[in-house]
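A single protein chain has been omitted; all remaining protein chains appear in their positions.
Order of writing sets the chain letters: A, B and C. Residues in each chain are counted from 1.
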Amino acid sequence: MAKKTINVALIGQKFMGRAHSNAWGQVGRFFDLPRKVNLHTIAARDKAELEPFAEKWGWGQASGDWRELCENPEIDLVDVGTPNDVHAEQALALLEAGKHVACEKPLAGTLEDARAMRDAARKRKQLSTFVWFNYRRCPAMALMHQLVQEGKIGEVVHVRGHYLQSWGGPETPLVWRFQKKRAGSGAHGDLNAHIVDMARFVTGDEVAEINGSIAKTWIKERPHPDGKGKGRSDVDDQVVFLATFKQGATASFEASRLAHGHHNRNFLEINGTKGSVAFDFEHMNVLRFLDATEDPRIQGWRRIMCTSAGNHPYAENWWPDAHVLGYEHGFVNMAADIVRCLSGKRPVVPLPDFADAYETQRVLEAALISAKERCAIKMSEVK
Amino acid sequence: MAKKTINVALIGQKFMGRAHSNAWGQVGRFFDLPRKVNLHTIAARDKAELEPFAEKWGWGQASGDWRELCENPEIDLVDVGTPNDVHAEQALALLEAGKHVACEKPLAGTLEDARAMRDAARKRKQLSTFVWFNYRRCPAMALMHQLVQEGKIGEVVHVRGHYLQSWGGPETPLVWRFQKKRAGSGAHGDLNAHIVDMARFVTGDEVAEINGSIAKTWIKERPHPDGKGKGRSDVDDQVVFLATFKQGATASFEASRLAHGHHNRNFLEINGTKGSVAFDFEHMNVLRFLDATEDPRIQGWRRIMCTSAGNHPYAENWWPDAHVLGYEHGFVNMAADIVRCLSGKRPVVPLPDFADAYETQRVLEAALISAKERCAIKMSEVK
Amino acid sequence: MAKKTINVALIGQKFMGRAHSNAWGQVGRFFDLPRKVNLHTIAARDKAELEPFAEKWGWGQASGDWRELCENPEIDLVDVGTPNDVHAEQALALLEAGKHVACEKPLAGTLEDARAMRDAARKRKQLSTFVWFNYRRCPAMALMHQLVQEGKIGEVVHVRGHYLQSWGGPETPLVWRFQKKRAGSGAHGDLNAHIVDMARFVTGDEVAEINGSIAKTWIKERPHPDGKGKGRSDVDDQVVFLATFKQGATASFEASRLAHGHHNRNFLEINGTKGSVAFDFEHMNVLRFLDATEDPRIQGWRRIMCTSAGNHPYAENWWPDAHVLGYEHGFVNMAADIVRCLSGKRPVVPLPDFADAYETQRVLEAALISAKERCAIKMSEVK
Partner (left out) sequence: MAKKTINVALIGQKFMGRAHSNAWGQVGRFFDLPRKVNLHTIAARDKAELEPFAEKWGWGQASGDWRELCENPEIDLVDVGTPNDVHAEQALALLEAGKHVACEKPLAGTLEDARAMRDAARKRKQLSTFVWFNYRRCPAMALMHQLVQEGKIGEVVHVRGHYLQSWGGPETPLVWRFQKKRAGSGAHGDLNAHIVDMARFVTGDEVAEINGSIAKTWIKERPHPDGKGKGRSDVDDQVVFLATFKQGATASFEASRLAHGHHNRNFLEINGTKGSVAFDFEHMNVLRFLDATEDPRIQGWRRIMCTSAGNHPYAENWWPDAHVLGYEHGFVNMAADIVRCLSGKRPVVPLPDFADAYETQRVLEAALISAKERCAIKMSEVK
């Protein structure tokens, strides 16, 4: 019999540290789960700063060294919420220590790191791995997956994704997200990672070929965060690329941090032979759906408010209809699904593991190669 | 010096009990407040059912008798999350016992009850009262208040509010919300209460006259919740009414539980001599604003995504720009403002107390009189 | 056998003179009609100014005296596009002279005039009368009528109409539309006339009672159009009123010329027991439809682009799908339906005659009485 409590540890106390702490804290309040979640330990480098964070979010203990988590037999699952360049080191050690691992996306800063993580996970089949592609668990996105998988739009012919933000102007300081050695890439790994994951998740198909790509750095130096001078910003500000899926669908993906008017425009539309579906995170509670098999006289895009308990994924755990959800709810829903998986149950919609996230990473890598070599790239050419 | 911790108690464990528990639990995680919130005690009739609820939400104690809260000197603030017909009895006793009181809206089921509550609060000036008109604390609604108060739309000439839902069809069981003796009214007190409060909040003006009203009960009997037969539904399903504000603005208010296509359409638009503002809760992160003083060539409704830290009310406490908020965030924001008030600080935007909510209740009452007597009613005629 | 050509005459050369001239000129180009339309004569007071207008729009003759139309036996139909205060005089003379009459809306400036027109039409049953409630013939509005009449939204429970404009600020000159003796009323007859007509048209129901009303003149003097001084503006700038339909539906109607952000916001939404429909002229090609009998999982407002030939009213006469229509197309569609009626055929959707428009006028009159007397008015009390 599975023990009743899952002891969770978290590494990281910044933006994702906060979002994940909230998820682990809220999940037991809104979901009736087979196992109880215990916020066992949080780890981060600056232990002095960590103490009040741990108390605020209800972590039982705080540690200044993430390696201590490996050694603590009480801990079942470690949630890795650190910058991309340390994911591999941490995940490998944690798997080695027998911990289940939930890693923030993208899987890693480099394809080599990602591959090592996938391989390590493959070797430890009794352990579960998860990657925080949180948007899969917005109810509207989960419904999009279900409708497409049920054949409601027929065969997929066109995938159109863009993830547009506008915070990356020249005044924005040189935080780690603008440094290649820390982040691996810029808008690409941060934003395209999501829409590639979403497109794979919804279609259930894989990219066969990259048909062209542009990766562009507009702003080449940025002020240091401490206000002292400027430094080199060496990641992309924009990456757009075209792809063909194995079953034939044509796809475009666009990511930018320089698209004024868009703060978090995570958009995916899919056209099929029988209909279309579209999602826009800035109106995250809504799925748009067009059923082309209906009488043309009353055919039109429907705005489905995905908040109806019993009808929409995760909706029964929250509020009455149209008492809408926000950003962090996707993380709470994901925490619930992780707990279900670790209890031998099925998640509401599929959860990405390291192997799955590695496929997304390969697509991203291929897009960068295509941009550099100015040619199309078959995915079979990318290891 | 104020003591560091506020001990909060809550009465109620249903829909509002859940929303308020969440607010008290989350407020310390997202806000840096002058006093710490302690979830001291929750009270509700069914103590056996209450125990797991209390544990889940982190309440220190559970009580089967709300009167115990009056007697406990540790409790500073009692949050009343019960049906409308018991608000007065509970609030009066709590004020008498020296507790600050935060009461769910509407203030009461009857104007008499509401008046008694206002009078009791008036006599205990050292105590604070609050009413959970939560929508005031959606960032977009708070910004609407600020812009109108700053004169951005000039003088108000037209107020248009509607709060439309669709759950009240003939199959919906006869829960307390459909019983006049429990709820006082139907859509009117439930929904019009909010839009009247919002209109008063945003304009800063008071209703001078009700110019006509329709209150209609379409569904006169409903199945009992236990499935055994039917009973009488004696509250309104729709109330629409017209009003004139003291400074001259023309207003319409419409509430319905029979408006298909609207699940929680809490809508308010205000037209002024220099511009207009509009809010729709189903897109709660957005405020629409039209500045009629701008060059007509580029004039148009702006969709302001009210999530920018430092620019929009409450935004700095949550997530990055356009990582949108949901329904319960209004409650958390309100909990934060209550704590600020109880610490001698100012709320981000004004909080309604019993006297303020009583004015809303008078407007609702006048609308019902107007509907019954088929004539216009001056507010000065309503006690 | 009906003669092949209909000789049409028009009185008026201003805004409506232009819209109607265009309609009569275009109808034969886009519609295949049983009779050919001949633009026989245009009449207006200033003959010198009229000549180039007549030539531009293809009118065969120009006349400085509308009474000449009565005397010309060639003319079949006279289109009255003059200010409201002369409709009755002209229409009565034209009917007396045996002409079919198509009159601009509202039917008249006063209820007395309107009644005289209805009575005159009633006496000449062999003649046809028409009133230019042009919005009935926007494809989306015509489809709304069809869907409601087919029972697609079940029984009507709520009608919500508003017609909002913003051109009536204090700088707008004292044109005839602001003079009671010319226009009869302001926003009321100009704008509420349309939405009352549309609500009657779509529901097929009649108003039983006015439940309250506000008529307000904010701007009491305006600059003369010649720039010399100011004069009294004595019409309403805003009229809002509530009504109950015979079959029980609750209704609200709002008209304003002071609603910034709205230039021609002619909006009607109808909620029924099985669904809802909504129209907004500023997106005139779209009908929104919610079918509440569908699976809630995929239920949502549909945006129907009403441009599909064979599926949507009038669409086959124009362009390919989503090659959208504009304002004047409603007039052309109406001209086609008038020609069909005068050829013994049926219009695509019902055309309002004087008797029908008189019912709209009675509702408007009752609303003004209700505003003045500050009480509800049963329609049976209005002659």
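We take it that a residue touches a chain if its C-beta (ideal position, glycine included) is under 8 Å from a C-beta of that chain, and two chains touch if they have at least 3 such contacts.
Given the structure is predicted, the values throughout are model-derived calculations rather than measurements.
Novice: Which of C:E155, C:E282, C:E316 or C:E381 touches the chain that is not shown?
Specialist: That would be C:E282, which touches the missing chain.
Novice: So which of A:A23, A:L95, A:M141 or A:A259 would be touching the chain we can't see?
Specialist: That would be A:A259, which touches the missing chain.
Novice: Tell me which residue among A:A292, A:C341, A:A355 or A:I369 touches the hidden chain in the full complex.
Specialist: Candidates A:A292, A:C341, A:A355 or A:I369; residue touching the omitted chain: A:A292.
Novice: Check each of A:F201, A:W301, A:Y314 or A:Y327 against the chain that is not shown and name the one that touches it.
Specialist: A:W301
Novice: Could you tell me which of A:L174, A:L242, A:M334 or A:V363 touches the chain that is not displayed?
Specialist: A:L242
Novice: Applying the definition given at the start, please give the residues of chain B touching the unseen chain.
Specialist: 143, 147, 152, 286-289, 291, 295-305, 308, 311-312
Novice: Could you please point out the chain A residues that touch the chain left off the display?
Specialist: These residues of chain A touch the chain that is not shown: 153, 157-158, 160, 162, 164, 166, 169, 210-214, 216, 218, 238, 240-242, 244, 248, 250, 252, 254, 256, 258-262, 271-276, 278, 288, 290, 292, 301, 370-371, 374-376.
Novice: Considering the entire assembly, which residues of chain C contact the chain that has been omitted?
Specialist: That gives, for chain C, the contact residues 15, 19, 21-22, 25, 28-29, 56-57, 167, 262-265, 281-285, 305, 307-308, 319-329.
Heads up, the rule we're going with is that only the chains that are shown with their structure count from here on.
Novice: Quick check on chain A against chain C: do more than half of the interface residue numbers occur in both copies, making it same, or fewer, making it different?
Specialist: Interface between chain A and chain C is built from largely the same residues.
Novice: Identify the chain whose mean C-alpha position lies nearest to the mean of all protein C-alpha atoms shown.
Specialist: Central chain: B.
Novice: For the two copies chain A and chain B, what is the rotation angle that overlays their Cα atoms, in steps of 5 degrees?
Specialist: Rotation angle between the two copies comes out at 180 degrees.
Novice: Report the inter-chain centroid distance for chain B and chain C in whole angstrom, where each centroid is the mean of the CA atoms.
Specialist: Centre separation, chain B to chain C: 41 Å.
Novice: As a quick test, compute the distance in whole Å between the mean CA positions of chain A and chain B.
Specialist: 36
Novice: Between chain A and chain C, what is the gap in Å from one C-alpha centre to the other?
Specialist: Each chain's C-alpha centroid was found; their separation is 54 Å.
Novice: Of all residues in chain A, which are in touch with two or more distinct other chains?
Specialist: 305, 308
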